[in-house]
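A single protein chain has been omitted; all remaining protein chains appear in their positions.
For reference, chains read A and B in written order, and residue numbers begin at 1 within each chain.
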Amino acid sequence: MGNLIIDGKRTDGRGPLDLRPLKLEVGTIKNAAGSSYIEHGKNKIYVAVYGPKDSHRYGTSMEKAIIRCRYHMSPFSTDERKSPQPSRREIEISKVIRDALESSLILDEFPKTLLDIYIEVVQSDGGSRSASITAASVALADAGIPMKDLVEAVAVGKVDGTLVVDLSDKEDKEGEVDLPIAFLLNEDMITLLQMDGKMTVDEFKEAVKMAKEAAIKIKTKQKEALGKKYFEKADEK
Amino acid sequence: MMPKKGPIISNLRKDQILKSISEGKHIDGRELSKQRSLEIVPGIIEKAEGSASVKLGDTHVIAGIKVEVGTPFPDTPSEGILIVNAEIFPTASEYQEPGPPDEDSIELARVVDRGIRESKMVDFSKLVIEPAKQVYVIYVDIGVLGMGGNLFDASSYAAVAALMTSSFNVYRIDGDIPVKTDEKMAMPITDFAVSLTFAKIGGSIVIDPTWEEEGIMDARLTAVYDNDGRICAMQKGGSGGLKIDDVFQMVDLGKAKYLDIRKKIVEMVENAKSGN
Partner (left out) sequence: MVARGNYRIYSNVIKNDDKFYSIFVGSAEVTGGRVRVTRLSGPYIPKIGDQVIGMITDVQPLAATVDINSYINGFIMANAFYKKRIDPSKRDLSEKVRVGDLLSARVNRIERGRDVSLSLDQRWRVDGDAIFYVSPAKAAYLLKSKSNIISKIKAFTGAGIVMGINGVIVAKGEKDSIGRITEIVRVIESQVELNGLEDMLKGVLR
């Protein structure tokens, strides 16, 4: 501790409010109803959305489409090889991502169907769940799933006592707090919130505000990526 | 009931594909003996010791190499270990369910494994840290992101390109324990082999079948050619049979074609290397 911020700069040269480079593409997997690819920091993540599709299997609902979500890390995505079997961490993240996205979607038009969201992290870095949510929301829009708004996620943290946005892997591991948050900006709502570490209530409130500012920037990227596929210019949605 | 692994193809589309093949063209317009566009990009996963993305038509595969240290097999105490694993990710198509590798994924891994092993591509004798005790374990993990047919060739090219461009940290024995050093070692590559897949569709033999063509083919044959044009691994697939003469025609066609593809692979790998 004590070497993550020097002269107001973070280890990768960013200021506290700066995001890492973020690249987002739409329509990267041909077979999918909707798909996307995100590079955020060193994260490289593909998302494919299939459905909604007719399913008479047990577990569907008359109320709405049922979402299945898989967040998976490729064996070669990490410094040490990761076993191909899903870990407890991946299963938990799959669940919180599903919850984060579901509240954005309008699914009552599709009873008795399944909507599959498959997230493949081919290279992982800090904030892979946030990047996955940001990308998956775009893939859902590409699939034409009705939604209240796009969802964007980012982690805020505390490193060397300073609040910073969009934690790198190093900051995530060595910093004091990791706080990933997902937003539904139009509704001013939070759809994912996790935290580990210690911070005061005031710090937490400040962190949420910082995350929201970052989410606004990320949303611009999301709209640009969708616009690139559907329009020449990106001012429609 | 077995879950269906591909789309049901309309009878009209089947006739359309068969008619096209009888007129000497794949449904996508190429000659029957021509491969789809091939794009190989090595080095896309910085965290892996080697990697490559391969796009063969609509098929998209990524291979990554990870190197670990382990105990050699008792019957080969002076050789490193190769483990090939493949997963058709559920991103690939709506027919791919998440879960442990199914028979298609396992067959895919084993066919790629045989091509690497039998072509003696990697010099395993150079992957020994201390004989009988510590050797390098080379993991080749293949992931299919997008399904567009002919996974065998795409996966094989990805594995080959990833291995050819990989390098890893050298370990030294300190006491009894292997310790990672900063020194880098290139993967000891001696040769490599080229996989080519043929399908028998409506009486014709075609190279590099698309997903739709695989859906209506009688049978398929994959043959892997080394530098001298010798066959070092084969796999027949599909529920129909192949006439002996068909098989002979296929391996002859492969002999005539493998060098072109070999050149393409070398070119794309060299380009990537010189670009770095």
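Everything that follows uses one rule, which is that a residue touches a chain if its C-beta (ideal position, glycine included) is under 8 Å from a C-beta of that chain, and two chains touch if they have at least 3 such contacts.
As the structure is a computational prediction, the values presented were derived from the model and not from experiment.
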Option touching the unshown chain, where A:15, A:144, A:161 or A:197 are the choices: A:144
Residue of A:14, A:112 or A:170 touching the missing chain in the full complex: A:112
Contact residue for the chain not shown (choose from A:51, A:75 or A:175): A:51
In chain B, positions touching the absent partner: 8-14, 16, 19
Chain A, residues in touch with the chain not shown (by the definition above): 33-34, 51-54, 62, 65, 106, 109-113, 141-149, 186-187, 226, 229-232, 236-237
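In the analysis below, only the chains that are shown with their structure count from here on.
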Chain B-facing residues of chain A, complex: 29-32, 35, 42, 44, 46-48, 50-51, 53, 70, 72, 74-81, 84-85, 116, 118, 120, 122-124
Complex contacts: residues of chain B adjacent to chain A: 44-48, 51, 58, 60, 62-66, 68, 85, 87, 89-94, 98, 100-101, 139, 141, 143, 145-148
